[in-house]
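Our next item is chain A:
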Amino acid sequence: MTIVFLTMSAVTVLGAVLAVTLRNLVHCLLALVLFFLGIAGHFFLLRADFLGAAQILIYIGAVAVLILFAIMLTRNITGTEGGRGSLGGAWWLGVGIAAALAGLMCAASRRSGLAEKLPYGATEEGVVKEIGRLLVTDWVVPLEIMAVLLTAALIGAVVIALEEERKR
Partner candidate 1 sequence: MSVPLGYYLVLGAVLFAVGLCGALTRKNAIAVLMSIEIMFNAAILNFVVFWYYLHNGALTGQMFALFAIAVAAAESAVGLALVISVYRHYKSVDVDEMKALKG
Partner candidate 2 sequence: MSNLLGKGLIDGLVVTAKNFVGSYFDGNRKDRLFTYQYPEERMKLPENSRTFPFLVYDGTPDQLRCTACKICETECPPQCIYIVMERDANGKPLQRPRVFDIDISVCMQCGICAEVCPFNAIKMDCDFERSKHGRFEDLLVHLPELLKSNEYYHQIKSAEATRVDATRKPTKKPAAGTKPEKI
């Protein structure tokens, strides 16, 4: 079982690292899609089927296409950034901070004693039905707020990205 976990997380980490380091933006995006697939795979591994399908539908189906359109609209169709390369000025500082944070989190998780915890065992079937029921009973207020938030984001994104040739 650990082999499956290792291969899946290898794919995920590879996707993430490539997404950060590649020069050509569209290759970056493809690595990001690989990363999303890895995360969806992990969700399936953890028996969260509904989340895995939702992840594929939302991230690969929509967000990746959104980023693709953004890349197209900002006209660096070639995708390669000019100048000294994709990394900013003090790029090693960024990497240093990230590595320190990773070390901190790993130490915390090891000391927290949860590390050896094994899962309860296979969850019963019908998780999806349970999620549906919960969404409209206990979680109905967050659901409505989410609806409002998504509409606001939709309209906001359109307004921001709209051509304001009226003012000029």
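For anyone wondering why these and not others, all candidates are chains of the complex that A comes from, given by their letters.
Convention: a residue touches a chain if its C-beta (ideal position, glycine included) is under 8 Å from a C-beta of that chain, and two chains touch if they have at least 3 such contacts; residues count from 1.
Just so we're clear, the structure is a prediction, and the values are computed from it rather than from any experiment.
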Item to complete: Of the candidates 1 or 2, report the single one touching chain A in this complex.
Response: 1
Worksheet item: What does chain A use to touch candidate 1 in their complex?
Response: 1-2, 5, 9, 12-13, 16-17, 19-20, 25, 28-29, 32, 35-36, 39, 42-43, 45-48, 50-51, 54-55, 58-59, 62-63, 66-67, 69-71, 73-76, 81, 83, 86-89, 91, 93-95, 97-99, 101-102, 105-106, 109-110, 114-121, 123, 127, 130-131, 134-135, 139, 142, 146, 149-150, 153-154, 156-158, 160-161, 163
